[in-house]
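Sharing a structure below in structure tokens format, with a few things to ask.
Partial complex: the chains shown occupy the same locations as in the complete assembly.
Order of writing sets the labels: A, B and C. Residues in every chain begin at 1.
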Amino acid sequence: MCLGVPAKVIKIEDDHALVDVMGSRMYVGTIFVPDAKIDDYVLLHAGQAMTIVDEEYAKESMTEWRNLLDDRT
Amino acid sequence: MIELERFSDPDLSRHSLEAVLEAAEKFKAANGRSPVFMEVCGSHTMALAKTGIKARLKDHVRLIAGPGCPVCVTDQKSIDAMIALSKGPDRILCTFGDMMRVPGSKFTLMKAKTEGEDIRVVYSPLDSVKMAEENPEKEVIFLGIGFETTIPILALAIREAEKKNLQNFSIWMTTKLVEPVLRTLLDAGEVKLDGFLLPGHVAIVSGKRSFDFLSKEYNMPGVISGFEPVQLLSGMYKLLQLLLEKKVDILNDYTYLVKDEGNLVAQKMLDDYLEPYDEVWRGMSTIPGSGLVLKEKYASFDAKKKFNVSVGEPRKTKCRCGEIIKGTITPEECMLFAKGCTPTHPIGPCMVSTEGTCAAHYQYMRED
Amino acid sequence: MVRRISLAHGEGGELTHQLIQHLFIQSFGHQDQTQFDSAILQGPFENIAVTTDSFVVNPIFFPGGDIGKLAVTGTINDLAVSGAIPEVLTAGFIIEEGFPLPDLKKVVHSMAAEAEHAGVKVVAGDTKVVEKGSVDGLFINTTGIGRITGEHQLKPETIREGDAVMISGTIGDHGVSIMSARQELGLLNEVQSDCASLNHMIHKLMQEVKGIRIMRDPTRGGLATTLVELCEEFHCTVEVDELAIPIRDAVHGACDILGFDPLYLANEGKLVLIVDRASQQQALNLLNKHPLGTEAKVIGQVTAQGNTAGKLHVRTPIGTTRRLHRLSGMLLPRIC
């Protein structure tokens, strides 16, 4: 359930934003992510941004996982 | 976004897979059998199948698809009613594409459209509000299916219609909540599980905390996971680690999207417009408080109240979607699978939705 | 003066005559072909190839082309992938009453330009005008005739294990460009339709490369459906490598947003071919040198041939394979 895709915020207008997914763009609602800023990534679902991606956490998570994999071998 | 893209990196995926296989072997060594996990979310089912992870893990981790495809869990009578709803005069029925080919007892929405009903596929529920605005002489009805991720957007559509004072917009609500159905499954005890791969996008709205009942009340571990191969594998690995370390906990492996408390704006939207309802689930009958419907004060936007749709008892078929949803059988155990039932001529909803367990098996798991 | 097409333009009388004289004959330059009810083509011909397609694209104008260009390239490509040299086209127009004449002119000129570029002649035509509401704007049928000189070079019966499967460039461009142009789903991007005549490129390929087993243009139904059909028709099993298939980022992005699979999106200027492994590198070099094949790739190979073969498999990034089927039903955006 709930197809979602991370999209980069390009432009903000009231409760809408233009977002970009690898060069395909769309105007989406931002009512659920009032703090979204330009250059943020948001998770897009059915025309609405549902959350802001925390890039720091993502990097951490990735680093941690890589380390875990490397340690394993 | 460089960081998120890495979660689908092929090399990293293959490495991650090895880690999971290793951990699964350890589990098998320790327990004398493979671990059994349920992925709750239909998009997980689909991603596991499409990426080939499920096929690769076949003999190492038993992955059972859960009740997480909103199309599949909708009971037959409800589907018949939605199709019947399309038949009225001067109305436009709007729906997510997923619903179009779901077989009702006699008909699909696609067929109703072919027969001349005005049925439109939209990408967002808000598009149907716009359609109501542009077609004041028509009743515009949105088929409001969905889990926690989607429900706030349905509430938002009502808010928009309310703002614009639209008299011709309504939603046919048949939404589903994850917690009640998981409780029902676990209470029934028909499926023996070692842990859950938990739906990352539902958790965005409901928060990590909303899954704590699994560990606390059912002694069941779980990991909230994303949908890219590395995210799926990392989630599964962590779940295996919990089991190997005999820890019962709910881990958030999707921290960069999911907060402990979830999305408070969305939760408030739900509180403002909706209230709990005893939804009927395919194969499971009624589960108390397992869905959300419009509050009485928004009754004018409630298509169920606005339109008088009565349908008879659904036609009985040999389709075993109910059991598929509960995870008690695999598609191959249904005698119709890939024979009488294919994506082109589906018998049950599980064969229709690309997230449906049977469809995912048909499209991505069969080698023959 | 006349700004829109009216029913009278299709009644066979004076307005039809004017339309034919002033638009079609002028654009297509086939004055000499109009004295009989059929165009007479000077032979002799050895074997000939014939194909027909109707074009109902909506919208009529889209980034990278329009219905007219598409109607020319689509039929030329069907001839070319059959191993024929496209020679002539016929064009049948069905026009809605009220259709803007300037738009019709634009479409006809675009057909004429593409035909000239591809080196084919439009030799016969037909115009019907139907009541408002009886057709959505403009539909065009084109039928093409091609020349096959000498022995027919395509020999699908020689397909064998190890043959290479190639695609001439990125997939899904046309599908995504139309989806965006239709403005129904809110998609915005700069993806251009790949709509192009492949005949010159294919001609070169046929002249220089030995061992081309079969060619197809993966249009409706996309690359997956085209390959499934090849596998079934010629009893071979093919395995393609998901990671090898060229796909533009913006096409990926559009598919991610809307829940489509690029393997099923339409293409209008792409060539799929199965070729003897020995010629694979030569074919690739040749394609890559042609402007329409710069991103050509080997995407897979034939893994079995014979009565029990006939399936399409795709190798996933993690190294497993899964089977691909033809498009079931229709493409629908997926949300939940």
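Assume a residue touches a chain if its C-beta (ideal position, glycine included) is under 8 Å from a C-beta of that chain, and two chains touch if they have at least 3 such contacts.
Keep in mind that what you see is a predicted model, and the values were worked out from it rather than measured.
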item: Subunit formula of the full entry, expressed with the displayed chain labels; value: A x2, B x2, C x2
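Just so we're on the same page, only the chains that are shown with their structure count from here on.
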item: Selected interface, A-C versus B-C, where C-beta contact pairs are more numerous; value: B-C
item: Distance from chain B to chain A - Cα centre to Cα centre, in angstrom; value: 21
item: Between chain A and chain C, centroid-to-centroid distance (C-alpha), Å; value: 37
item: Residues within chain A bordering two or more other chains; value: 1-3, 45-47
item: Residue numbers of chain C (touch at least two other chains); value: 186, 259, 334-336
item: Residues of chain C that touch chain A when the two form their complex; value: 176, 180, 186-191, 248-254, 256-257, 259, 334-336
item: Touching residues (chain side chain A, partner chain B) in the complex; value: 1-4, 6, 8, 29, 31-34, 41, 43, 45-48, 50-51, 53-59, 61-62, 65-66, 68-69, 72
item: Contacting residues of chain A [partner chain C, same complex]; value: 1-3, 5, 7, 18, 20-27, 44-47
